[in-house]
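In this view, the complex is presented without one of its protein chains, the others remaining in place.
Coming up: chain A.
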Amino acid sequence: MNPNDLPPHPEPVVRVRGLTKAYGGRTVVDRLDLDVHAGEVLGLIGANGAGKTTTVEILQGLRRQDAGEVRVLRLDPHHDADRLRPQIGSQLQSSGLPDRLRVGEAVALFAGPHASDGGALLEQFGLAGKRRSPYAGLSGGERQRLFLVLALLNQPRLVILDELTQGLDPAARREVWSAVAQLRDAGTTVLLVTHELDEAEALCERVVAMRDGRVMDQGTPAELVARHAGEVTVRFGLTETDLTTTADALQSLNRLPGVTGVTRERGQVAVRGDRAAIAHVGAWLLGTGRPVPADLRVDVPDLESALLTLLDSDGSDASDQKGAA
């Protein structure tokens, strides 16, 4: 993707150029370029060890880079940490609160001079009834929602969420997703670090895929899926009465717009193509005048398929993705 294709934005909230960080000789972030624009939810995705968490720790000034330029809200995260950190709301991976600290006390502790109404935030995130509950007594989902409240408390200009739903059960994940969706809808700038690709697909307007500390590709989830996840496949069975016309049918399907190939195996037809092919195959089935096959199935590749393809690639195209993410 050419960086010039990105919508013009004079002042990204986060601007990273050539960021490099190594631990004990092992490079974990390798000449990374990254832009996060105001009002967007950007997902930083990749497998464990891709360098995502190190990157966001450097953005918050919790670690110092070995090389490269980092600007967050036009400030240097290391030298301007005291000015920058109050403007960032963050949910850190592997961090907690004292066991005996109560929810209401946590809000009071973290509320700076610019804090919004903590009570309203607790109400909004379903924690109003937990004000007197100690941190140790909260469920996993409640803890993450409390971290979201704390991250938003001081009206941050950038919210960083690192592995927000790690270890949560499906119901708790949905609760947290709903909270992040609220941020997105309100226009808050969010940098979401995750290796849960369904999460990135559901919440992020743009994603940056990392491997070995480098950007493999970037774009909207749909763009990454289109580029890397392979084709859509529509499958359905043909009854024996169709056998005489099977050859004609396959030829007809093969000529449909968006279709790239048709195969038949053990009575099952598989039509491959782009997303438009789904509609055309559907129209073709209706046009036959016969009932819609009961075993009709559509396999649409998702972001996970795209990332797996990217991870399986040799990485030679990573250097082509040097444009700012």
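Just so it is clear, a residue touches a chain if its C-beta (ideal position, glycine included) is under 8 Å from a C-beta of that chain, and two chains touch if they have at least 3 such contacts; residues count from 1.
Just so it is clear, contacts and distances are computed from a predicted model.
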Among "Putative tricarboxylic transport membrane protein", "ABC transporter", "Ethanolamine ammonia-lyase small subunit" or "Rieske 2Fe-2S domain-containing protein", go ahead and choose the protein name stored in UniProt for the chain not displayed.
"ABC transporter"
If I consider the whole complex, including the chain that's not displayed, which of A:Val72, A:Leu97, A:Leu168 or A:Val207 touches that chain?
A:Leu97
Considering the whole complex, which of A:Ala171, A:Ala186 or A:Ala294 touches the chain not shown?
A:Ala186
List the chain A residues touching the unshown chain?
38-39, 60, 62, 81-82, 84-86, 88, 90, 92, 94-98, 100-101, 105, 108-116, 124-126, 150, 152, 154-157, 175, 178-179, 182-183, 185-189
